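I'd like to ask you about the structure that follows.
Shown here: the complex without one of its protein chains, the others still in place.
First chain written, first letter: the chains are A and B, and each begins at residue 1.
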Amino acid sequence: MNEHTNLLEIKDLTVHYVTVDGTVHAVENLNLTLPEGKTLGLVGETGAGKTTTVKAIMQILPDPPAKILTGEVIFCGEDLLKKNKKSMRKIRGKQISMIFQDPMTSLNPVITVGEQIMEVIRLHDKKISKKDAYTKACEMLELVGIKADRAGDYPHQFSGGMKQRVIIAMALACNPRLLIADEPTTALDVTIQAQVLELMRKLKAKYQTSMIMITHDLGIVAEICDYVAVMYAGEIVEYGNREQLFHRPSHPYTKGLFACIPNLMEEETTLIPIEGMTPDPTNLPTGCRFHPRCPYATEECSKTNPASKEIENGHHVKCLHI
Amino acid sequence: MSENILEVRHLKKYFPTKRGLLHAVDDVNFSIKKGTTMGLVGESGCGKSTVGRLILRLTEATDGEILFYDDDIRKYDREKMRHTRRRLQIVFQDPYASLDGRKSIFESIAEPLQVQKIYQNKKEMEEKVYELMATAGLARRLANSYPHELDGGRRQRVGIARALALNPDFLVLDEPVSALDVSIQAQVLNLMEQLQEQMGLTYLFISHDLSVVKHISDEIAVMYLGQIVEKAECKDLFKYPSHPYTQALLSAVPIPSIDYHVDRIVLEGDVPSPINPSPGCRFAGRCRFCKEKCRHETPELKDIGNGHMVACHFVGEF
């Protein structure tokens, strides 16, 4: 990968939540790169640390209890973690914006959608007049496939899919360089999900926005992402481009994920579940965090936490037995 | 051919609302053969969960017949219904909401046995509960735990153990794996398949996830706005989807592989309101092939061969 084209680079990020019940090792020594104009899929199950990672990028982690212990988040050549609150505020929404999972709760129910989009625009462009901002807001709505005359409607007058479109319009209103989408379609029905994914793909092509897509659905990853990072218990266990990951999944966890989802296109198969449960993040297993559930685990796995190895160009796997 | 364990005829459920009658389930017909799994798919609000609840009479149907072993359970009185519930059970979607947070796992699983007064002897009942826990893959030591102490997968196992307590013949599975992570989802699905094999259970598997339904079902019914639009054997449905809605639905599922290229049919607009639906095909407003006839005449479910039923005027013409 070429250093110069990386829009975002995360180095050795460690985030802990310090609570009375113990320290939650949410993210540990995480390294990640996102080339400009590409889409990265962040895959993992509940509690893997996906959301914590992107919240650390945005620096919207609740502190306390969250503590960023080490690491650098280099965005456009600058370390975001070193920025002060004010300059960070300018980056949020303008340079990096985020789409949340639940469209039902991410919009303010008492303000019209047009005004909500307008607010974001005016927040980052102090000079723009109210009227121009409103026109821009209407344009954004048209862009995501909502008629401009609905700008005066309130969120409850929209369906779930339409709300998610409004949120996308809001996130794109300032032409961000990086868009973070946290499970943007999980709350939607499949046919509506297809609409939203289609829209996101189109917009991505049009604006060349880089994107981080958090999801637990490998189907969505296959459809929209260029690079994939698989997270397990706060660590990235496998990272590679789309083809490497789908054709040559190498970490036992990634392989397990593929084996345990029913595939619509393939004939009757038996599902091979990953045994056991996701570990308790306050009490992680020693050595490789996946070893208690890993079918290939050996004595050594319970002692040494493997380092990430590059098995082919740009394909990193965190496993001793590769 | 095995006999039908359950048959539903002209099942209707209308909910009165301020804006009119909500047609949650509108003239649904299907039958399930003993020992098989019927998948019921559809998007949120299509009435699939209501069908499940109607079958158990957790919600009373507006009209129609529910034949369980050829006997209409809608005509049963309280006592007879209570008795029948032993053979007709349900597993709910959200394993957290369907367990009482103040009851230990043991108490939750024992409850059906207690209310049906199966055992006079306390010792026997305890043995049965432990046996059920083992069947569902739960360790004995969890007996004194409470639902909030368990993770989603284990909670759903409790829900399953509880549903199995009365040795039912028929289980309604209402989105049993939707709330679970994929790796856990596979564990639970495998458990259900095993149980079906061992105990000869019959399932009505309700889900919005087509991949899961395909995996577990023998026959599938696709619902849209309170009606079944297509019903076929699992293989047939996926090979030859014939209703425009089924086609769109199938193409909308993201495939976890980069080797397939699906020509996606993106449906325009949202699901219309089920309140006072206009006559004609319910899907007409979003259908690519909609013709004049579709807006006036409601299509009937027609057999297009091999038990493949489709509710479309122009089936096979596109």
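Of note:
By definition in this document, a residue touches a chain if its C-beta (ideal position, glycine included) is under 8 Å from a C-beta of that chain, and two chains touch if they have at least 3 such contacts.
Keep in mind that, in the parts below, contacts and distances are computed from a predicted model.
Not shown: a single chain whose UniProt protein name, out of "Cell division protein FtsW, lipid II flippase", "Regulator of SigK", "Exodeoxyribonuclease 7 large subunit" or "ABC transporter permease", is "ABC transporter permease".
Within the whole complex, the absent chain has one touching residue among B:H148, B:K239 or B:H261, and that is B:H148.
When you scan B:L22, B:L40, B:A61 or B:L99 for touch with the missing chain, the hit is B:L99.
Interface note for the absent chain: among B:L21, B:L166 or B:I304, the touching residue is B:L166. Check B:T50, B:Q156 or B:Q187 against the missing chain and you find that the one touching it is B:Q187. Where chain B meets the omitted chain, the residues involved are 53, 56, 58, 82-83, 85-86, 88-90, 92-94, 97-104, 106-107, 111-112, 115-116, 126, 130, 134, 137-144, 146, 148-149, 154, 159, 162-163, 165-166, 187, 190-191, 194.
Here is the rule we use: only the chains that are shown with their structure count from here on.
Centre-to-centre spacing of chain A and chain B amounts to 32 Å, using the average Cα coordinate of each chain.
Residues 43-44, 151, 153-154, 181-187, 189-190, 208, 210-212, 214-215, 238, 248-260, 264, 266-267, 270-271 of chain B are the ones touching chain A in the complex.
Residue ranges on chain A touching chain B, taken from their complex, read 45-46, 159, 161-162, 189-195, 197-198, 216-223, 242-243, 246-247, 256-265, 268-275, 277-278.
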